[in-house]
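Of the protein chains in this complex, all but one are displayed in their positions.
Naming follows writing order (A, B and C), and every chain is counted from residue 1.
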Amino acid sequence: MVIVMGPEATQDDVAAIVAVVQAAGVEAFVSRGVRRTIVGLVGDVAQLDQGNLRGMAGVRDVMRVSTPYKLVSRENHPERSTVHVGGVPIGPDTVTLIAGPCAVETPQQTLAAALMAKRAGATLLRGGAYKPRTSPYAFQGLGEAGLRILADVREETGLPIVTEVVDAHDVELVASYADMLQVGTRNAQNFALLQAVGAAGKPVMLKRGMNATIEEWLMAAEYIAQRGNLDIVLCERGIRTFETATRNTLDVSAVPVAQRLSHLPVIIDPSHSGGRRDLVLPLTRAAIAVGADGVIIDVHPAPETALCDGPQALVDSDLDVLADVLHTFPPLLGRAPAVAAVAP
Amino acid sequence: MVIVMGPEATQDDVAAIVAVVQAAGVEAFVSRGVRRTIVGLVGDVAQLDQGNLRGMAGVRDVMRVSTPYKLVSRENHPERSTVHVGGVPIGPDTVTLIAGPCAVETPQQTLAAALMAKRAGATLLRGGAYKPRTSPYAFQGLGEAGLRILADVREETGLPIVTEVVDAHDVELVASYADMLQVGTRNAQNFALLQAVGAAGKPVMLKRGMNATIEEWLMAAEYIAQRGNLDIVLCERGIRTFETATRNTLDVSAVPVAQRLSHLPVIIDPSHSGGRRDLVLPLTRAAIAVGADGVIIDVHPAPETALCDGPQALVDSDLDVLADVLHTFPPLLGRAPAVAAVAP
Amino acid sequence: MVIVMGPEATQDDVAAIVAVVQAAGVEAFVSRGVRRTIVGLVGDVAQLDQGNLRGMAGVRDVMRVSTPYKLVSRENHPERSTVHVGGVPIGPDTVTLIAGPCAVETPQQTLAAALMAKRAGATLLRGGAYKPRTSPYAFQGLGEAGLRILADVREETGLPIVTEVVDAHDVELVASYADMLQVGTRNAQNFALLQAVGAAGKPVMLKRGMNATIEEWLMAAEYIAQRGNLDIVLCERGIRTFETATRNTLDVSAVPVAQRLSHLPVIIDPSHSGGRRDLVLPLTRAAIAVGADGVIIDVHPAPETALCDGPQALVDSDLDVLADVLHTFPPLLGRAPAVAAVAP
Partner (left out) sequence: MVIVMGPEATQDDVAAIVAVVQAAGVEAFVSRGVRRTIVGLVGDVAQLDQGNLRGMAGVRDVMRVSTPYKLVSRENHPERSTVHVGGVPIGPDTVTLIAGPCAVETPQQTLAAALMAKRAGATLLRGGAYKPRTSPYAFQGLGEAGLRILADVREETGLPIVTEVVDAHDVELVASYADMLQVGTRNAQNFALLQAVGAAGKPVMLKRGMNATIEEWLMAAEYIAQRGNLDIVLCERGIRTFETATRNTLDVSAVPVAQRLSHLPVIIDPSHSGGRRDLVLPLTRAAIAVGADGVIIDVHPAPETALCDGPQALVDSDLDVLADVLHTFPPLLGRAPAVAAVAP
């Protein structure tokens, strides 16, 4: 941490800072210039409150220089991690396709979507039984009935399932069905939920909050990690900006940035970020090209009847192109092509 | 709802739209121009999925023209509402001051802050026992012990208490102590929590999500209202923008806009939006002047030792100025000046 | 400036930094900790390129600690300035009302608007002869004919005129008519224009770029000041955010922040920020209350026929309320009420 004193700061102001800092067992190095004094802090600064230091007399600015997350940081864990979900790897050597319907509606629709996913090369099935919806009048998901449908479809297709949980107290139930728990963008700072999924013993996919900086996203992951769970996959899904042509603005730069700061795998959701079917394939190509460790994509057998986010779902006629992208792009980045594990 | 067809749309495309719409019991008016056709929908359009219509052949755009919230809308409830918290009104005739410490730390600190609040004219006491913190390494609040301190201080000062709840399953406990439940900005789309506070039988203060549009904020309020609770106070607390000089950007325009769209009272939090003590008084004046129904302000007897957000808390020497602002500005807007109810 | 070295930095890396810095005549203080080394730079760091330092081996971050603007900074000029426009002061002791039509359309319309402005207490007349329009198909202003109309109306009403210039090579012409030159939000980083108005010998009103941080706004002002012109008034007019209920988001906090960083007066434009007539009065009250040194407001005798921004213009029936606001709020802040100088 670095404390910058204002030009008006007195020697006593500096001495007061040094006293507070040293009382916390941290070393203080004072650099006194003609117009300005800088105090560099070295040691375990985690216990010093940056804000309170900023409130002391003569202080102009307080700057943090170390990361506020430890367990997910790459500083202490230089190798990038691979997370396994029902035996399927997500990590630096592969490009994993997770696909399926936005929401589980019926057994038929879910199975049809799962078979579509498989055809495109997916090795994991996505599908929501609990849906967080901005409008209270929108379809909220089937709940446990949806989880049972997902389990049946897993049985039939062999695809492990990824599904969202929206309430800390549903975690145990959802974890009893799911192979991976998803925390959505609206819950990216629902700390009770983060702690609950951290304790559930299942891999977690953590979507970036639509207003979260990359640093805040990693701090959210740290909440999960603190409960002993490091099987976390980060998912970039677009941030909120002034642009309205797309639902959110996909921040592809966040992938290499997060991969450099954290050892966790990072994937991209090209369906929810753009919110438009015609953008899904271009953004999928961009995702793989920028170095994402996987993509998660909505598919639907009949999107015009979908109860949720129909217009962004890929349809039958898109699948061969998607399969081709997943076959041809990853090798250019030294990764294995995504291939469907086994036929249904 | 209005459906705009693209120039390439055929007569059959239009007919298909009309059929879908009429099947849902909604009337369709077709306006056919030289280059473009527009279909106006009139009736109960809530059951039509805007997204799915957008996915139909020939459709270029689908625009909603009615509000997606009903219970909190001013359309069906033209009079602005007054919410009472432990007998204290928040509404169009007054400017209510809610003040207290950001976090409850000790009985002494909480009582001292409550007396400061009262001196400034506060009639409600704020104080957090459960704190949502971005960093998992930051102070998370005292929990129920903090609630007990708040109850004791209420006993001593007569000030009803406003306190945050961060987990749906703590709602009953928190509601057993609090006079008003607060939902924070990070939980503005935690729908399980919104529904739980809606069912708790206590007034609710709903902070705007830092990335929420005004419309999304009102939809969040609608979640609470749907559970039968219309004692909701909206609180603007700054939105996230590119500007970094302030913690968030206080959106004062949101007050008159929300008051025109909804009958609910709207207050402002000048402490958390700016994140700087030197901005609290100017922003408080702006809040009252723009027409806010109240303000919620951090005060602390010793901010340099505060466990949370010390640098934004007002201190003893600020109180007389604050009291003066609350005495002189409201009458210019035809409102009663805020005055402390009774001496401690 | 502070240079933070990464954990991997070697002693040689640090020595290389120190050599570069000292070669530029700047002192370097090295604070060596267990995990990290910090180098504090003291002296004239303006000639060191922050970016290039960041590119050197072992460097993790480079942080600037002094302001990148000098002439407009309050550090070297602690007293707040008053700018005089045709004898009318804009500064800390007054609240100046600038009003008039968005665009000059006809002599009659301009005179009518000027008389409206005067009735509300305006002492300066605004009006655009050159209009920067996002769409090339929109009305672009009358040019010099508009300037002549403004001069005639000044003759008739006694109100000095404020008008926009959009091209560096029109500055001389516009300055020959205007009492104050306005630089609009779209030109906030048009450096050729900033330099030209800096050399024109007339006071300048500099609108904040809709995407400019407060620091960038002050650097734009520095461009003007460098040409010897310190008669600059800053104008906050809303920034671009995700919220679409208002045209832009008025950043009232920017007023006290900019006034603390710079000695220049700061005013607010409540018409263009909100873009809605119903917001103008609430935002005007907020502007004065937050401490703005003035407001600039659109008025129009017949807004439904206006060629530019009609829907945000105040009309006849608003003027008495506006006059009342300008009479009653400023005294609460220790400022003189705005009053029309002389009858027409």
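Some observations on this one:
Quick note on the criterion: a contact is a pair of C-beta atoms (placed from the backbone, for glycine too) under 8 Å apart; a residue touches a chain by one contact, two chains touch by 3 or more.
Here the structure is a predicted model, which means the values were calculated and not measured.
Note on the undisplayed chain: of the listed residues A:104, A:239 or A:323, the one touching it is A:239.
Among A:108, A:176, A:253 or A:305, only A:253 touches the chain that is left out of the view.
In the complete assembly, the contact with the undisplayed chain comes from A:283, out of A:59, A:283, A:299 or A:322. When you scan C:24, C:56 or C:151 for touch with the missing chain, the hit is C:56. Within chain A, the residues in touch with the undisplayed chain are 211, 213-215, 239, 241-246, 249-257, 260, 273-274, 278-279, 282-283, 285-291, 328-329, 332-333.
In the full complex, chain C touches the hidden chain at residues 46, 49, 51-52, 54-56, 68, 132-137, 166-169, 186-187, 189-193, 209-211, 216, 219, 222-223, 226, 240, 277, 303-307, 309-312.
Summarising the interface, chain B meets the missing chain with residues 2, 4, 7, 27, 29, 31-36, 38, 40, 42-43, 60-61, 63, 65-66, 75, 240-242, 244.
As a working rule, only the chains that are shown with their structure count from here on.
In this entry, chain A maps onto chain C through a rotation of 180 degrees when their C-alpha atoms are superposed, rounded to the nearest 5. Chain B has its Cα centroid 27 Å from the Cα centroid of chain A. Distance between chain B and chain C, defined via averaged C-alpha coordinates, is recorded as 31 Å. Counting only residues that touch two or more partner chains, chain B has 211.
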